[in-house]
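Yeah, one chain of the complex is gone here, protein chain that is, but the others are all in their spots.
Moving on to chain A:
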Amino acid sequence: MSQGTDIEQLLTEHAPMLARIAANHEVNLAVREELLQEISVAVWHGLARFRGEASVKTYIARIAHNRCVDHVVREQRHYHPLDTDAPVEQAPETFVSESEHVRMDLHAAMLRLSLGFRQVIGMQLEGFTQSEIAQVLGISEAAVAQRSSRARKQLEQWL
C-alpha cells in the first residue's frame, strides 16, 4: 500500500475501533492514550506493508491486538484485569442517558473477563465473524466459538 493519504484515511476510519480495543486492554486513561498512539504507529508501519492477505479491518485489528498483548506484557507489574475500581472514562455528554449505567456495566464486565475471552467477545462486538476472529487470534474457529460461548455466559451472569 502506498504511503501517505491512503494510510491516513484508513487510520482515520478505524480510529474508533482502535480506541475501543485499547480501552479493552487498559483502564488507566493516560496510559490508554499512550497505548492508542503506539497502536496507531504500529498500524501505520503495518499498512505500509499490507499486501491484501486479509481484509484491511482484520489486518488492522491483528496489529492492534498484538500491540495490546505487548502492552500487557510490558505493564505486567501494574496489570490487574480484575481491577474494576480503576477510573473508567466518562461517557461523552451526548451519550449520558438512562442507559449509561448499563453501558458502564458492560465495559466493566468485559474488563473482568480473562484476556482470551475479552479478545473474542470484543471482536464479536466489533462485528467480526468467527472466521475473521480466528484469523486475528491465530486459533481455530471451534476455539473461537468455545471462548465466545463461555465469555457470554460469564457476561450474562454479571450483567
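One rule holds in what follows: contacts are C-beta pairs under 8 Å (C-beta built on N, C-alpha and C of every residue); 3 or more make two chains touch, one makes a residue touch a chain; residues count from 1.
Simple rule for what comes next: contacts and distances are computed from a predicted model.
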item: Among "Heme exporter protein B", "ABC transporter ATP-binding protein", "RDD domain-containing protein" or "3-oxoacid CoA-transferase subunit B", UniProt-listed name of the chain not shown; value: "RDD domain-containing protein"
item: Interface with the unshown chain - residue positions in chain A; value: 8, 11-12, 15-16, 18-20, 22-23, 32, 36-37, 40-46, 48-50, 59, 62-63, 65-67, 69-70, 72-74, 76-77, 81, 89, 91-92, 95, 99, 102-104, 106-107, 114-116, 119, 122, 124-127, 135-139, 152, 155-156
